[in-house]
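Here you go, one structure.
Note that this complex is displayed minus one protein chain, with the remaining chains in position.
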Amino acid sequence: MIAGSAGNVVVWVVWFVAAFACLGSALAVVSFANPFFSALALIGNLASLAVLYLLLNAEFVAAAQVLVYAGAVMVMFLFVVAYLGGEADAPWAGGPSWQVVGAIAAAAAILVEIVVVIGVAAGDGLSNEGDISSAFGSPAEIGRLFLTDHLLAFEVTSIVLLAAAVGGVILGHHSRRVDDPAVGGRG
Amino acid sequence: MLGPDITWYLVVSAILFSVGALGVLLRRSPLIVLLSVEIMLNGANLALIAFSRLHGESDGQVFAITVMAVAASEVVVGLGLIVAMSRRNLALDVDRLNSLRG
Partner (left out) sequence: MTSVYASWITLLSPLAAAVAITLGGTAISRRAAGFVATTGTSVAFAAAVVAFIDILGEDPERRSHLDTAWTWLGAGKFDVGLAILVDPLSIFMMLVVSGVGSLIVGYSIGYMDGDDEERRYFAYMALFVFSMLLLVQGGNLLLLLAGWGLVGLSSYLLIGFHHERPNAIAAAKKAFIMNAFGDATFALALFLLIAHTGSVSFGALEEVTGAGSTVTNLIALGLLGGAVAKSAQLPLHTWLPDAMEGPTPVSALIHAATMVTAGVYLIVRLHSIFEAADVVQDFAAILGAATLLVAGLIALVQTDIKRVIAYSTMSQIGYMFVGVGLGAYANGMFHLLTHAFFKALLFLAAGVIIHALAGEQDMRRMGGLRRLMPFTYWCFLIGSLALVGIPPFAGFFSKDSILAASLDRGTLGAILVVVGLAGTFLTGAYTFRMLYLVFHGSRSAYATEHHLDDGHEGPLTMLVPVGALAVLSVIGGWIQFAPFWTPVSDFLAPVAEPLAEASNWMEVVASVAAVALGLAGILVAWAIYDARRWRVPRWTAVRRALEEKLYWDRLYDRIFYSPAVWLARATLRWFERPVIAGSAVGIGVGARESGEIASEVQTGYLRAYALALAAGLAILVLVFVSVR
């Protein structure tokens, strides 16, 4: 274990706080009946994750996480929750019993396997952290990588975003056949 | 590195992933399911960032940003679907959406 300087202790404390916040909010997302509360919990989750990223020297990603995820995506979620009215549904009700059992079993199995891999199978591979330069995680570095090594991913991502935008427009389009003005909808 | 080892971050990521999976499998509201998917994606992102730190290469972070972009797009489409469903007065219950039965 690490012992030592005060900085280390601070880091540990921050880590614990952020980790528990992260996991707690994740559980909250999954358990709350009211979708509004779930969305809010997710915002908390994203924020704590940003803290964890900072602890991992990924500053730019942390910033992007807060700006994009917590900022844009969750706002969209909240808009939709507001639009839908957020009726509370009984979260765990319904469905056959084997679904519940199977779900818990599958999730537990995945968790156990990953932990086993991390703890046992990975061996020494996880203990030697590399030295990092000051440019690690900086926007300049990320930008450089995007425009040189991972240019293809960059471009494809832009196409994916375009597709999503077009899809959103189409899905949101009022089609005259289905939406009878006399019946109206919520629109 | 200060603070916990990479393994701790990976454990957190694993738990996040499992919790998200539970949510996808056990909730009936499509909105919550979408949120759970977001949790799973974030868990994966955390793992990516952790490994990036381990190897001292920034490629993991580049990957994580790409994942974020894709997640955003997916959320757009997913929410669009949910809105369209509610406009057609379909029940927002995953169990009731079974017309692909065959």
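Descriptive notes on the structure:
Letters A and B mark the chains as written, and numbering starts fresh at 1 in each.
Definition applied: a residue touches a chain if its C-beta (ideal position, glycine included) is under 8 Å from a C-beta of that chain, and two chains touch if they have at least 3 such contacts.
Because the structure is predicted, anything quoted here is derived from the model rather than measured.
Which of A:Gly7, A:Gly85 or A:Gly102 touches the hidden chain is settled by the complete complex: it is A:Gly102. Within the whole complex, the absent chain has one touching residue among B:Val24, B:Leu46, B:Val62 or B:Leu92, and that is B:Val24.
The residue from A:Ala72, A:Val117, A:Leu151 or A:Ala165 that touches the chain not shown here is A:Val117. Residue-level contact of chain A with the missing chain is found at 95, 99, 102-103, 105-107, 109-110, 113-114, 116-117, 121. Listed by residue number, the positions of chain B touching the unshown chain are 21, 24-26, 28, 94-95, 97-102.
What we mean here is this: only the chains that are shown with their structure count from here on.
Of all residues in chain A, only 2, 7-8, 11-12, 14-15, 19, 22-23, 26-27, 29-30, 35, 38-39, 42, 45-46, 49, 52-53, 55-58, 60-61, 64-65, 68-69, 72-73, 76-77, 80-81, 83-84, 89, 91-95, 99-100, 102-104, 106-108, 110-111, 114-115, 118-119, 126-133, 136-137, 141-142, 145-146, 149-150, 153-154, 157, 160-161, 163-165, 167-168, 170-172, 178-179, 185-187 touch chain B in the complex they form.
For chain B in complex with chain A, the residues that touch the partner chain are 1-12, 14-23, 25-29, 31-32, 34-36, 38-39, 42, 45-46, 49-50, 52-59, 61-66, 68-77, 79-84, 86-89, 92-93, 95.
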